[in-house]
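Since the structure comes first, as structure tokens, the remarks are kept for the end.
Of the protein chains in this complex, all but one are displayed in their positions.
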């Protein structure tokens, strides 16, 4: 990795269309979700049977229309954004932490943990995720927490493998060997010397994973296995809205767009980050 | 090489055993298939249920049931479905080709789209064309696939009436499902083609070709593409495994008679033999593909064999 960079190089990187679009999308949506939720915490949960399926922009105060129970679509989309982002971010964070720890141990010490991680990875690779998810959720039940746990379990091993591979290639390099020779504690070597050198690809993978988790959550909800039906998630709204696709398009089009734009923003950022943080392309598999 | 193969085979057997153990055990944690089969039946007594359980072999211990499953597996018998009693082998041998065809078609769609796009992006590296291609291909990756599928059905089947909305019946029925799945792969593949192409274009071999005065198209599509073929095929092979797992949603929307919907229904009905069978077959296929990729690597790069 080169450490010498001129100022204009750095500037050029940020004047990139992918970066600008990505930041605008992700930042805009996150901000909208946070601010609006803070301003109007209850919008989108109020049932009103006299105002069912109102089209967008036809009545004052109902910008994006109402759903089959007369609830405000805009309010629900914002609440749903919170759920979808939570699922995406928490599960990716959980997987990263677990994956880094296991990957560091596995790569640095080898031994039992290494065997476990690698064999777990084999099993994971051979088990189609969605089928596994369907089986597990049928058994342990849906809900936000279970969904996040399931996503963590299914993804940590990617990070572990990535980190393990990097550790293996760094382990015998001079700066590590000399640190060890002067008696630096293992924990310090792992987190102060090794981690900073391999965090780049992890961040790239994580950004892409948040995007993918949002999609997975919506797929599972579509299959009827998602979070609680009363909690609006984008996936849930989309699944509900498909029934009304031909008669009330706004039910599914707005949450669909919300997912599309958020995931696109994250993917753009991930793609852009990859060029910068992972030029060797370790995360493209 | 022989030792390497033997080691990998051993590993494959281990993975199959763990995978089937996990699935068989989990699916048995809830839901009694006997109750499910007699649902709606007016007055089922515990004695009636016991008779059904006995007929299905469910009153044995988990260990006994699992050993039985493995024994059957060795001789190619995966038992019978609890729903209707069809041999699991029959169900899978009907569903597997449907899924494979769809996976091939999706891969084909994605390759056909991503090769020219990737090459264009590589040759116009750093320009707005390059960026546009990458952004557009990422849009494809960012669609919730079931939503895209439903939208396609609305447009091409209901509004325009061009394509059949579901089922597998002739080439026309492949278009929408393959496009839905293929579009997801396109972003990754465009990137892949672009990167490999950039590497190749820098190589001496291409410089020579250009120096010989060959036309740009010939250089790109004949010489350069051939050179990237091996890494590309490897990646496509690995994607194939991922495709098989992610096919459930698309199969459901398009009512595709494949393994994904077979497995989904099996979970819902707690049809243990069918679920075990499907997962085993899928796991085996993924392992075989990975093994082939590894062997290909092992042949090329002797260092891999040692691991």
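Note that the chains are named A and B in the order they appear, and that numbering of residues resets to 1 at the start of each chain.
To be clear about the criterion, a contact is a pair of C-beta atoms (placed from the backbone, for glycine too) under 8 Å apart; a residue touches a chain by one contact, two chains touch by 3 or more.
In this section, contacts and distances are computed from a predicted model.
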| message | Missing chain, UniProt name, options "Iron-sulfur cluster assembly scaffold protein IscU", "Cell division protein", "ABC transporter substrate-binding protein" or "Ring-1,2-phenylacetyl-CoA epoxidase subunit PaaB": which is it? | response | "ABC transporter substrate-binding protein"
| task | Could you tell me which shown chains are touched by the chain that is not displayed? | result | A, B
| task | Determine which one of A:22, A:44, A:65 or A:142 touches the chain that has been left out. | result | A:142
| task | Using the touch definition up top, pick the residue from B:91, B:220 or B:247 that touches the left-out chain. | result | B:91
| Residue among B:120, B:134 or B:252 touching the omitted chain | B:252
| said: Even though one chain is hidden, which residues of chain B still touch it in the full complex? | reply: 30-32, 35-45, 48, 51-52, 55, 81, 83-86, 90-91, 94-95, 150, 153-154, 157-158, 161-172, 175, 252-255, 257, 261-262, 265, 268-270
| Residues in chain A touching the chain absent from view | 46-47, 49, 52, 68-69, 137-139, 141-142, 224-225, 228-230, 239-240, 242-247
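One rule holds in what follows: only the chains that are shown with their structure count from here on.
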| message | How many angstrom lie between the centres of chain A and chain B, each centre taken as the mean Cα position? | response | 22
| query | Which chain B residues qualify as touching chain A in the complex? | reply | 11, 14-16, 18-19, 22-23, 26-27, 29-31, 128, 131-132, 134-135, 138-139, 141-147, 150, 154, 158, 187-188, 191-192, 195, 235, 238, 241, 244-246, 248-249, 252, 260, 263-264, 267-268, 275, 278-279, 282-283, 286-287, 290
| Can you name the residues of chain A that touch chain B in the complex? | 16-18, 21, 119, 122-123, 125-132, 134-136, 138-139, 211, 215, 218-219, 222-223, 235, 238, 242, 245-246, 252, 256, 259-261, 263-264, 267-268, 271, 281, 284-285
